[in-house]
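The other protein chains are all here in position, but one chain of the complex has been omitted.
Let's look at chain A:
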Amino acid sequence: MQEKIIVLLIVYILALSADVIKLRNSPLRGRIIYLGIMVITLYFSADYLLKAELPDLHTFADLLFTKPARMIVEFLRVEPT
């Protein structure tokens, strides 16, 4: 857990420190989008720290595509003779 916190701190400090001046000079819309994406990264950070298996991209893909994909692969797979 401590290791993960250090990793996240390093990542956020590197990312934000490089953009502080740029963000101050950016229009409001850019700042809102930037901060919106960083809020989304906080969600993934929580998932990483807690190993909580929170809903993510694969949850979306699972819901829509896993069943038909498995059907296609099962149809085309052949047991070796």
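Following the convention adopted for this analysis, contacts are C-beta pairs under 8 Å (C-beta built on N, C-alpha and C of every residue); 3 or more make two chains touch, one makes a residue touch a chain; residues count from 1.
Following the convention adopted for this analysis, contacts and distances are computed from a predicted model.
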| item | value |
| --- | --- |
| Protein name as given in UniProt for the chain not displayed, "Ferredoxin", "Sugar ABC transporter substrate-binding protein", "Spore germination protein KB" or "Thiolase family protein" | "Spore germination protein KB" |
| Touch residues of chain A, complete complex, unshown partner | 3, 7, 10-12, 14-16, 18-19, 22-23, 26-27, 29-30, 33-34, 37-38, 40-41, 44-45, 47-48, 53, 56-58, 60-62, 64-66, 68-70, 72-73, 75-78, 80-81 |
